[in-house]
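In this view, the complex is presented without one of its protein chains, the others remaining in place.
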Amino acid sequence: PSLPAGPPVRIAAVTQPLPTQPQYTRVDVPVLRDATAQRSNGRIQVTLSTHAERNLAGNEIVRLVRSGQVEIGAGTLTTLSGDVPILDGVDLAGLAPDIRDAQRIAEAIIPAANRDLERFGTRLVGLYPFPAQVVFCRQAFTSLSDLRGRRIRTFGNSLVDFFTTLGAQPVSIGFPEVYSALERGVVDCAITGSGSGAAARWPEVTTHISNLPVSWAVAGYLVNLNWWNRLDPQVRAFMEATMKEVSDKQWELGNAATRDGIDCNIGRTAECRIHNVAARPMTEVAATDADKAEARRIFREVVLPGWVRRCGARCGEVYNEVIAPISGVRFGG
Amino acid sequence: MSGAVGPVPAPLRAVRALRRAAAAVAALMAYVAGWAYIVCALFITFDIVARTFLGFSSQATVEVTGYLLAGGIAWALAHTLFKRAHIRVDVFVNRLPVQVRAPLHILALGLLSALAVLFAWAAWELVDESALFDAHDNSALRFQMVWPQGIWAFGISAFVLSCFVLLLEASLALLAGRGASLDGLLGSRTLEDETEEALEAVAMAHEGEEAPRP
């Protein structure tokens, strides 16, 4: 995209949780900040920062954008769902084992989600994934059913429902404490992005990693609606194109980083390009067809009804209308 | 210093009674806050034991204990004010004559009151926003955020009221020419307070023992 000369536009954006994450260094910085300045000939200046730098927990992003502290904010939808429950529906545990489905679902739900978000003065302009959320364990396992009885660190309601149904015991611990919790055996397993686990050096304290994507930690870029609507139409079109490019790049990165995270964790130096290769390689546990079928069953029978119960009947209708055609699972049979 | 000058005027007497009542309520709230921390310790310990030996966990310790902390801070603010325990840097103030010192005490309390009003307003705005969102937390118990936030905002509001009561009493005392009495109301804790209170704890430990010796 390009932009004719005009009055300068300054944009403050708070995007990823940490400044070291590839979502930040490989997409937000080069595209959202640098390319935007360059293509607009310096007319649009984006000031980027991260949740950690702004001392944010991540669950207050909707309020941050709404109250005009920043023009653009980003956060994982599960974390934001306390304020806007429909956002959780994009990323339910077991909903989309394939990243292409995850992307189609995400893009399909944006209009419905925006109906809710616009009531609060914000608007989604793009969704993107983190690497697949997979299970790391400190003891061997070969299938999902082996997780029965183990203590698993999870986050968010749909993962809790998912692992409880498997017979595991969900434990809630803050992410930074998970490393030592795994090291000492406070928990047996933990779920996080394949790449995030590599970045947090979990291979030092775990031995087995599943390749079954339980969910994607889908996140979204939100804009302040008031600001967005008042933008010069040319600038808005330019920013729309930019955000489209940013989120496309993020989906590419999510796909690459998922496999890369696993490869780094299992010590395949040649394939490990985005994260750091593990000093103590882990064992990859390939998902069997039985695992996939079980994940689907749990999604249909427990996770989906649980979400609709929390979110309200309208969420069930939206789901059946927008997501069911892609996922192939209808709510209420 | 200027000491007592004639009988205490009636309005000042009334405000003093009001302040004592407010301090009593504030003390009660502080005890509630303190016991909330004891509950916190028990709750977390229970969660550790349950997780280690009984195979289950509450799935909400992080959130619930966080709310107890927020409530605990807010509910004890007023009591801490009446106990003159909020920290001031009063190196210079204490060396000034009472004519200067007394108005400075009021200035300090006035600024604190103004800030407290801002905090209380912000807290209720937050509750209001949570009500608009019908916000819940992400714990297994899915708490409605208006409750913990409302309890928190209530505590801050009680702090605001306490600031006002003290401010009223201090202003009346100053008008009545009793500036020196402001030291006892707002100044840093004195010898008597300390020997009485800070060492009471040590005394409790020494009950039935000999006195400490170097």
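Per-chain residue numbering starts at 1, and chain names A and B are given in the order in which the chains are listed.
Definition applied: a residue touches a chain if its C-beta (ideal position, glycine included) is under 8 Å from a C-beta of that chain, and two chains touch if they have at least 3 such contacts.
Just so we're on the same page, contacts and distances are computed from a predicted model.
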{"item": "Complex member absent from the view - protein name from UniProt, among \"Protocatechuate 3,4-dioxygenase subunit beta\", \"Quinol:cytochrome C oxidoreductase\", \"TRAP transporter large permease protein\" or \"Aspartyl/glutamyl-tRNA(Asn/Gln) amidotransferase subunit B\"", "value": "\"TRAP transporter large permease protein\""}
{"item": "Contact partner of the left-out chain, one of A:Glu183, A:Glu271 or A:Glu321", "value": "A:Glu183"}
{"item": "Residue among B:Ala22, B:Leu126, B:Val146 or B:Val165 touching the omitted chain", "value": "B:Leu126"}
{"item": "Where the unshown chain meets chain B, residue by residue", "value": "27, 30-31, 33-35, 37-38, 40-45, 47-48, 52, 61-63, 65-70, 72-77, 79-80, 83, 85-94, 104-105, 107-108, 111-112, 114-115, 118-119, 122-127, 129, 148-149, 152, 188-191, 194-195, 198-202, 204-206, 209, 212-214"}
{"item": "Absent-chain interface as seen on chain A, which is shown", "value": "12, 18-20, 47, 49-50, 52-57, 60, 63-64, 67-69, 173-177, 179-181, 183-186, 199-201, 204"}
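The rule we apply is simple: only the chains that are shown with their structure count from here on.
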{"item": "Chain A and chain B, separation of their C-alpha mean positions in angstrom", "value": "41"}
{"item": "Chain B to chain A touching residues, read off their complex", "value": "51, 55-57, 59-62, 129, 132-133, 135-140, 142, 145"}
{"item": "Contact footprint of chain B on chain A as seen in their complex", "value": "59, 62-63, 78-79, 81-85, 120, 149, 151, 155-157, 160, 169-174, 186, 310"}
